[in-house]
Structures are given as structure tokens and as C-alpha cells.
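One structure follows; several queries about it will come next.
Every protein chain except one is present and positioned as in the full complex.
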Amino acid sequence: MDVALGTPWNRYMHDSLASIWYTPEGVGKYTYVHRVSIAVAVAQAEIGLVPAGTGEALTRALVDLDRILEIQAAGENHQLRAYLRMVQEKMTKNGDKDFLPYVHNRLTSFDLEDTATSMMLVESADLLLADLRSLAASLQKLAREHKHTLMIGRTHGIHAKPITFGKKCLDWLDMIERCRTRLETAKGEVAVGKISGAVGIFSQPPVVEEKVCGLLRLRLARVSTQILSRDIYAAFFAEVGLLTGCLEKISTDIRLGQQTDRQELEEPFRSTGSSAMPHKRNAEKCEQIKALAKDVRGLIGALFENIDTWDERALDQSATERLAFASILVTTGYMCRSMIAITQGLWVNVEQMRANIDRTNGAIYAEDVKIALQEKGIPQTAAYDLVKGPAQEAYLGHGNLIDNCLAVSEIAKLLSRQDLEALCDSKQAFRYLDEIYARFDL
Amino acid sequence: MDVALGTPWNRYMHDSLASIWYTPEGVGKYTYVHRVSIAVAVAQAEIGLVPAGTGEALTRALVDLDRILEIQAAGENHQLRAYLRMVQEKMTKNGDKDFLPYVHNRLTSFDLEDTATSMMLVESADLLLADLRSLAASLQKLAREHKHTLMIGRTHGIHAKPITFGKKCLDWLDMIERCRTRLETAKGEVAVGKISGAVGIFSQPPVVEEKVCGLLRLRLARVSTQILSRDIYAAFFAEVGLLTGCLEKISTDIRLGQQTDRQELEEPFRSTGSSAMPHKRNAEKCEQIKALAKDVRGLIGALFENIDTWDERALDQSATERLAFASILVTTGYMCRSMIAITQGLWVNVEQMRANIDRTNGAIYAEDVKIALQEKGIPQTAAYDLVKGPAQEAYLGHGNLIDNCLAVSEIAKLLSRQDLEALCDSKQAFRYLDEIYARFDL
Amino acid sequence: MDVALGTPWNRYMHDSLASIWYTPEGVGKYTYVHRVSIAVAVAQAEIGLVPAGTGEALTRALVDLDRILEIQAAGENHQLRAYLRMVQEKMTKNGDKDFLPYVHNRLTSFDLEDTATSMMLVESADLLLADLRSLAASLQKLAREHKHTLMIGRTHGIHAKPITFGKKCLDWLDMIERCRTRLETAKGEVAVGKISGAVGIFSQPPVVEEKVCGLLRLRLARVSTQILSRDIYAAFFAEVGLLTGCLEKISTDIRLGQQTDRQELEEPFRSTGSSAMPHKRNAEKCEQIKALAKDVRGLIGALFENIDTWDERALDQSATERLAFASILVTTGYMCRSMIAITQGLWVNVEQMRANIDRTNGAIYAEDVKIALQEKGIPQTAAYDLVKGPAQEAYLGHGNLIDNCLAVSEIAKLLSRQDLEALCDSKQAFRYLDEIYARFDL
Partner (left out) sequence: MDVALGTPWNRYMHDSLASIWYTPEGVGKYTYVHRVSIAVAVAQAEIGLVPAGTGEALTRALVDLDRILEIQAAGENHQLRAYLRMVQEKMTKNGDKDFLPYVHNRLTSFDLEDTATSMMLVESADLLLADLRSLAASLQKLAREHKHTLMIGRTHGIHAKPITFGKKCLDWLDMIERCRTRLETAKGEVAVGKISGAVGIFSQPPVVEEKVCGLLRLRLARVSTQILSRDIYAAFFAEVGLLTGCLEKISTDIRLGQQTDRQELEEPFRSTGSSAMPHKRNAEKCEQIKALAKDVRGLIGALFENIDTWDERALDQSATERLAFASILVTTGYMCRSMIAITQGLWVNVEQMRANIDRTNGAIYAEDVKIALQEKGIPQTAAYDLVKGPAQEAYLGHGNLIDNCLAVSEIAKLLSRQDLEALCDSKQAFRYLDEIYARFDL
């Protein structure tokens, strides 16, 4: 084989998120670590722990990721030390040698690493939030366009009562807006830094931690072990998992609608469905979202396990996170982008939606007949039992609901054919539509 | 076998939570469903949909869970219909027969069921929150008592630097207080009702839904399918899962401390450890918390899968929830209670904690020597490399850190024995303790 | 509330499995533990460790589960010690007092407990295997009856090519038979005992372990810590999880077929679908299987976590197993029974299946036309591209495949209308049916 290696995760890309998370050996993190280093130096200078100018010297030592990779390749197995060596080289070269003793002063690796990770997660959340805004806009557009597009509502896969496709889009929109709210909250919770040193007992005055967090616009970890407590990260990714779950639900609804037996919806079609069957128009992008949601869900489970670390820290969460954070975020970003494309290009087969409403010979209006009987004074369970026979027969293709009801004397004496015809009307789905839409300011 | 059947979940009980969730066939839910039914009737009466007095009639029809069970046993497989029959019987008996047609009017089962479930979850959250307050109080007490109880901080299981046990209690407290905040938020999010009828298209004016939610002090589901979107429940249980994860972490720390090789902590001892070995004092309650956390975590994963239901609803989330909601909540309540008991009765072996600090011949002060060298002008990586040899030797039992350092001329010319003795002092752990405690108002 | 407590797991019952696993406090286990105790005494007597007759004395001390519960209620927190006290009481009463010192001799609790658990799992596997035989028989019957019942095969929810329903039943049967084979293997693997004493270092000659395993028809754990290694149990439950996964797949196929838009299959109907909509015929039993599969899957994940115990044992797998073993097995048994009932009562709507084949205006025969073109010398991708247009048009409701193909001159010059009509024939699904069935000896 003459092709380079590449893991399959590269197939599902979100460029901006990938540029944060998919760097060789994860060295991209050191652009964030460096910002923390600088903030620490600035804060330490403010209280006289290091000379003024240390922060500026560090700022001049621009991060060179390729050099970090080289140092690692030359045998330095500790990533942060590889970064430090790179910085020291640069400072020496920049004539900032005098500041060398003040670099990584009174710090432990995870003062920098966890604080940097929080910054990366905040930035990732912002990118996902931008995608969610686009997705919400796309769903709003569909909801507006199809406010009065009648379709059958289904429960248990069975035709239930008419709704409109616009109303279904509001269901989806509502989920996505909940996801936005949650991700905003999650972003706030994860925006937390710690400069509490080895085992969290502080090798320098806690005021440095406070200043650093202020400079980086992070909240302060009120207390920390050598690392941030992992419930903080698990909480963030739980929200991401809720988002992928919501995308999964929307994709399933579209797949269900795209079934040949429904033909109500179709995701934008690509050139080839099946290599064997030239007629196939598959809901591949939606199926893919479902498929990816499973992997994401699995990895999030791993992050819940991670809360349980030993003592002031152990490394048994490190590789878990290295793989899961990156994979989950880039994949989730890809799923969002994919869903934006699907909803923007969705084909809504309005005629077929209308036609499908009539498949059950009026059985779907059985509840309306039941309610009308209740209003004539029949208790709920009795009214239900009266309509059940005629409705089930209609559903199974024997007659239609109106005729079947009229054949039941207890019904016929309370409701005329005209009454029944008025009840069996898909337009009822429009009755409270304005009020529902008003809740969305639409 | 002559004993009645009982599932093992009954072994891990939290009485108040169990009284909500562990009722035969789940009929306890109908005490909540009934409150929703009444609120609906009141709201419907306000807009003239049903006669005034319907709500009062329903209120008089007190829920009789045993009768619901009887009706089910007699063959009514639909739970809500069994409840309705019970209500109709009572109303007939109470002389409220005229109101019968107005019961369960224009509703679908899940208008009542999901709204009731939300109420049960809110009540459960309140119970858990009360337990978390007790737990926090217990941890605060430990933190205060042991503010200056020196112990070794460990990373990767290796002695790192001295901390105090009180500081460790603050780490635990911080987790638990985050859990409280999250559970408060989660409670608010799940406090949501829906009266939007079959397929969520409303069989009655949406104002009824608004009034009902107001009466029950719930927020309004802006839109809903036939059911509440399952991301709402998954979000709630994600927070519960974070809580059990935090309890798991605390329990692991105690188990680690209870190891014979540390003998620093001991959970309250029950009468028997091992049936073979009479000397055993096992951390059984802590081990049990770990064990239960795994089952809870597994069930929460199932609730994330549940977001993906078909169309306007399917029943494929119903049994999942029936089992998972009850099991997770009662078990979590049990775990909280157990952790309260453990922390209230925790034996802190202050002498052994102190003694364990000295196990590594001073190696644990290597960072302090390194920092001192940096302050004498040695760059971080060079200082690190200088101290590494002496420190590693001391750790492995060859000499002690001070002697080993003095044997290295580059160190010896910068630091005297007196300097080194000052550096190798476990009291350093006290340096910033007041500032840490101040962040907790302690 | 005046009803007794009961967890929701009691709702999904399999009587025989429940009688093994759902006993209060799990004391049912002691019927198995007692059989191990007896076998140990017999083996020990054979090598002279205890007097002859000890086994008989133990056999006379019939297990009294209610008494064990009483002793526990009176404060004995260690379950095995409660059992031992019950046995000692019985022996004293039976005049077997002289044998008392020889009871639980040189044993640790888990010599008995794990060996007993293995016996319970073997018995559970036998019960599940019996159900799987019934299920396989039911599927075979369906496969035979519907060998020639034409239906459309679907991929990605899209009509693909005709199959027969009998062939689909063979797919299901094949899964179930694989599950049977796997469960047989799993049963063999879990049928393992250990009498290696505390920390597995043997407090008595290993030959006792060999004899005990022989008496109980178990294999020998070649080595063990204080407990059996938990990969053994995880392996067993992995197979159970594969079974529930297969039941889930079959249930999904039926749910898909029961959709109003297909109306091809219907599970046996119970009295009420929806409390609001009298016409509903829901696939509730199938939906329930899907729902339960999620909980089971979650709990199995917990058992994979359990492999990682500390040292020679920890209790952190105990509660996990107590909940998961019982819940998984009884629920799985219930699911099997439910699927047996579904398949035995399944309504196969032969007419609708036939009718659905024609929904796509012949588009589903596009592959056959493509193959025919290949056989006329057109390369695969070119043949594919030729047929794609006509097929897609037909699928979208514009014309039919034959007319559309004849309008393409490259096709028309190779295939006549008569050729095309011969190709567009659902009976092709029968072509190799005998050969497929022969592989099942059907």
C-alpha cells in the first residue's frame, strides 16, 4: 500500500473545529497553552513574582508547532516539556535569555493544560453555536413556508391525525433552540481556569490564579486538585450529547418521511444511491447522522466514567479525553453542517403529504367524532368504545369512518352525516396554528 | 421457594423517592395525573369548555390506587383508561355523574402522563437537593475540622506534595455544590407541561395549556408532539449522572485512603467484613457506591438513546423510562444517603496521615527545591534536571533529598543545608489555606 | 398511598427466571449456595478433611429463606453469615450438632457465592435456550407458510427489489439460531466453579475444588483470585446482549411493516391503542422490546466495566451485578416470550404486501435491466448510467420503467418491450428460493 495513513475520523470534517483539535500529537493545544503562560507571567509580574517584561518576552516567543513536533520526535516524551524547550530556544534566540528562569514558574503542567483545554472548549462551543444559529434559521424558514402544508401526524408509525409540516419543523426548531440554550450554559460552566499548582495546594499566591482567569476571561475554579474536576468536562459533553441526540431525532423523522411508502420528504440527492440498483434515492446523509450519533454517544459515556479519577489526579482520563474531546467535537460539528445542508435542500413533497392523509378512509378523525359524542353527553370511555368499531373497520379498509359511524344507531341518533363530514376535515389542523406560531414569534 | 418475589432494586432504598417511583405497575403516577386532570378541568371551565364544578367533582374523586390495580388485573391493559374508569366509578358514587362527559375531555394520555412525570421529577429533584444540602453540610464540617490535618497529596498514586485533608474535603464539597447548582437548573428545565393533545396539534385552545401550566407551576412546552421531546428528560438525567459520578469519585478517594497501605481514612465500620478473614475492615459502603454508579451510568445511556423517537411519538421510549427513571432516582437517592452516613462517620487517622508524608525521604519536596533554584536564576528545565537525580534516588530509598542535593555541586553552591531544610517542610501546605477557605466563606 | 412498594422491573416478568433472581434480598441464591456447601462437605470428607456424614448433615439442613430474611432483619448484615446461622440452627435442631465445626470449613464466602452464581447462570441460560427454541419454531413456521408471499425488499427505507416474506423470516431465524449457538457456548464458559479460598491461594488441597466442580458438573477455574475473574461473567452477558439486540432488530422490522404507510404486518392486537384516538392499532409489544433492549444494553455496559476490580477482589462489582444480572435476565426472558407471542400471532397482510410492490412504476426492476444490458456487452458503470434516468423518473412518478427505458435509444436497440416485460417480474424473487431454504433444511 502506497498511501499515507489517516484515521477514518478525518472523513467527517468540520474545518474550524478540526483546526483546533486535529493537529499531530495534539500540539495545536500549545497555541492556547502559550496564551495561558503569557497571562501567568503578566499576573506574576503584577505582584512582583517575576520581573516586568516576562510576559512580553513570552509573547515574542511565538509558538512553533513544527519545532515542538521535532523535539518530541527527538525523544522528549513529556509534551509540556517539549513546548517549554521550544519556548526557551525562541527566547534565547530573541535575546530574552534573562527571562528564562521565570518561565513555567511555580506551575504544574495542568495549570496550563486544563486552562488551555477550557479555552479550546469555549471556542468550540462558539463554533457549534454559530452552526446552530444557521440550523435554526433554516428550520424557521421551513416552518414559515410550510405552515399550512397538511400532512398526517403519526404515532407508533400509525396514522394519527393531520398536522402541518410547518408544525413539525417547529418541533425540530424547539429542540435545536433548547440545544443552543444548553450549549450557552455549558460554555459558561466550562469557561473555568486553574493555576493552583501541583496537587492544587498553590505554589504561589492564589491571587495569580484570579488575575490569570480575569485576563483570559475565564471563571475561577474555586478549588482544584492538580487538575480541574472532571465532572466539569463531563457536564459540557453531556450537552453536546444532547445536541447529537436531537440531530439524530430530526434525521430519523426525515428518513421515515423519505421511505418509498411515504415519499413525503427527500434530503438533497447525490449522484448515486446503490451500485446495484440505479433507481435508488437514499436518505444517506440522514442515515449518516444516525450512525455518527452512536459513536458520539459511546464516547460521551467514557467521559462520564472519567469523573472518577484517583486522589489529586491520575492520568487515566488523559488518553480518554485526547481521543474523545477531539472526535466528539469535530464529528458533532460535521453533523450540524450536514443537517444544515439537508434542511436547506430538503424536498417537501406537498402533494404526496396531502394524499397520504386519505389512506385510512377517515379513521384518523375518530377522535373528533369521539369528542363530539362527549359533547353530546356521552362519558369519555363510552364515547371511545362507540367509535372504536367503525374506526378500526375503516382503518382496516372496510368502509369509511362516516358510513361506519352512521351504521351505529347510538352514534347516528346524535350525529348526522353533515355533522360527521364537518368533523372529518383535515383543516382542523389549522385551528390553533397561529397561536402555536405566535409562541415562536413567527 | 416460599418467599414472595422482589427485584434486587428494592435493596437500595430511599424511602421518599421510592414512595414516588416504586409502586406496583407504576400506579403511583396517577396521584400526579389526577392533579393534572383537575387543573385541566379548572382551566377548561374558565374558558367555558366544561361546566363550572368539573374540577371540584374530579377533586372529590380521590385516587384509589388499589382500585386501579384491580381494574388492570381485570383486563384493562391501557393504564390511563384504568385510571379513568376508577375516576368515573368514584364520580358516579359521589353523585357527580353529570360531569362524566367532561372528564379527559379533548386530551390524549400523554397530556396527563408527561405533565405528571415532570411533576414527579421536580419532586424527586427536591428530595435529592435536600440530601445534597446535608451532604454539603457534612463535608463542610470535615473541611473545617481538618483544615490543618496534614496529609500527602498523591498524583498517579504516587506521593506528590503535602496537602491537608480539609483541602481535599473542599474538593469534594465543590463537586457536590456544582451538582446542586446543576440539579437546580435541571429541575427548572424539566418543570414543563404539555396539554397539546394528540400529535400536539391541540384539540382545544392553547390557552388551556397555559392555564394548566400556571396552576401546576410548570413552564409551558412551547410546542410538543404527542409527547414532550425526550431531550428534556435526557438533560435532566444527565445531571443526575454527573451527581452519581461525583459520588463515585469521592467514594474512590475514601477507598484509596482506607487501603491498609495507607490507613488514612475509614468509613464507619459494620459488624463483619469477610466471612473467612476476621480481621477485615472493608470500605464496603464506598465500594457499593462505585458499583451502583455503573448501573446508573448504563441506564442513563439508554435515556440518551431515547431522544430518537419516531414521528409524533412512539412507545419505544416508554418501558425504557419506566425502568430507568425509577431505578436511577431511587438508587441515586440511596447513594446520597449512603455518602452522608459515610462522611458523617468517617474516621480520619490523623497520625497515620502525618506519618505517611515522610515515606519518601523528602523526595516530595523536590519541586520546592526546583523553584528555589529557578529563583536563583536557573531556567525551569535545567533546574528540573538538577533536582531529578537526588529526588529519584530519595524516592527509591537511597539517601534523602537534602543529602542527595548537597552532593550535587551545582545545587550545593546555590542552596545551603539550612535553605534546603526550610524548603522541605510540610507546613508549606498551610501557606495559602486561608485564601482557599475564604473562597468557600469558611 | 396505601399500596405496597414494588419496582417497575416487576412489570416485565418471566416467571421461571424471576423465581431464580427476584427473591427478597436475593436470598434465593442460598438454595444454590447450599448445594455448593454440600458438595464441598462431600469432597472434603472424601479426602478426610471432615468426618463422613457432614454432607448428609448439611443436606438435612434444608434451606429456609424466610429464616435467612429474619436473621438479616435482626441485624446480621453479612448475607452469607445469615445463611450460615440458619444452617447451624437447623443442624442443631436436627441433632447434627457434632458436624457444626465442619460447616463452611476452609472456605471464603465467594467460594460458595460465585460457584452458586455460575449455577444460576447456567440454569438461566437453559431457560432462555428453551424460549429460543420456541421462537425458532415459530419463525420456521412463518418461513414455511410465507415462502412465496411476495413483498418488496427495502434498503434505506426505499423500495429495492422484491423478496418474499418467508425469506425475511429466514433472516430472523438465522439471527436467533446464532443466538442459540452463542448462548450454548456462553453457558459452557460460565459453567465454572472455584473453591480456592480467600485470595485464591487455597486453604485446603486443590483436589477439593476439582471434586466439587465434578459433583456440580462445572468446569474448574484453573486459577482464581478470591472471586472468579469478571471477564467470565461479562462474556456471558455479552451474548445475552447480542440476543436482545437481535430481538430488537426483529421488532423494528415488524414496526416498520406495521406502519400505516405499509400495512404489511401487524402484531397481535390488544384492546386499546390510544386513549384519544379510537382507530389506533399500535405495534406496542414490538415497541416495548425496543424500549427494553436499551435498558438491557446499558446494564451490560456496566458489566464490562466490572472486569476491572482491584487486586484479589473488591466489592465494587457486587451491587452492579446484583442489579444487572437479575434485571437483564428476567427482562430478556420477558422479551423472548413477548417475541414468541408476536410471531405466533403475527398478521401477515399478503394482499397489501403484493400491492406495495407496484408502487414505484417498475423502478425496482432497474437492476435487472442493468444486468441485461451488461449481458449485451455494456460495462457495469455505463449500463448503470443508462438505466438510471428512466428508473429515477419512474420512481418519482413520471411514467414507468419500461416506457422510460424504451425512450432511451441505447437501451431500446438492445432490449425490446417483451424483453423488458420479462425482466420486470416480481417472480424473480422465487428463482433461488429453494436453494436458500435448503440451507435451512426447510
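Per-chain numbering from 1; labels A, B and C assigned in written order.
Note that in this section a contact is a pair of C-beta atoms (placed from the backbone, for glycine too) under 8 Å apart; a residue touches a chain by one contact, two chains touch by 3 or more.
Since we're looking at a predicted model, the values are computed, not measured.
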{"item": "Which displayed chains the unshown chain touches", "value": "A, B, C"}
{"item": "Residue among B:E76, B:D171 or B:E284 that touches the chain left out of view", "value": "B:E284"}
{"item": "Sole contact to the chain not displayed, among A:S327, A:T381 or A:S426", "value": "A:S327"}
{"item": "Touch with the omitted chain, as defined above, among B:T23, B:T54, B:T331 or B:N356", "value": "B:N356"}
{"item": "Candidate in contact with the missing chain, chosen from A:V40, A:L183 or A:A198", "value": "A:A198"}
{"item": "Absent-chain contact - pick from C:G6, C:G157 or C:G193", "value": "C:G157"}
{"item": "Residues in chain C touching the chain absent from view", "value": "81, 84-85, 88, 100-106, 153-157, 160-163, 167, 170-171, 174-175, 178-179, 182, 185, 198-203, 205-207, 220-226, 229-232, 234-235, 238-239, 241-242, 245-246, 248-249, 252-253, 256, 290, 293, 297, 300-301, 304-305, 307-315, 367-368, 371, 374-381, 383, 428-429, 431-432, 435-436, 439-440"}
{"item": "Missing-partner contacts on chain A, residue numbers", "value": "1-12, 18-19, 21-28, 31, 65-66, 69, 75-78, 80-81, 84, 104, 107-109, 197-198, 203, 255, 270-272, 274-277, 282, 284, 287-288, 290-292, 294-295, 297-302, 305-306, 314-324, 326-327, 330-331"}
{"item": "Absent-chain interface as seen on chain B, which is shown", "value": "152, 154-161, 255-256, 258-262, 273-284, 287, 301, 305, 356, 359-360, 363-364, 366-367, 370, 384-385, 387-388, 391-392, 394-395, 401"}
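Going forward, only the chains that are shown with their structure count from here on.
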{"item": "Highest C-beta pair count, chain pair", "value": "A-B"}
{"item": "Centre distance in Å when chain B and chain C are each reduced to the mean of their C-alpha atoms", "value": "32"}
{"item": "In chain C, residues with contacts to at least two other chains", "value": "255, 274-277, 282, 284, 287, 301, 305"}
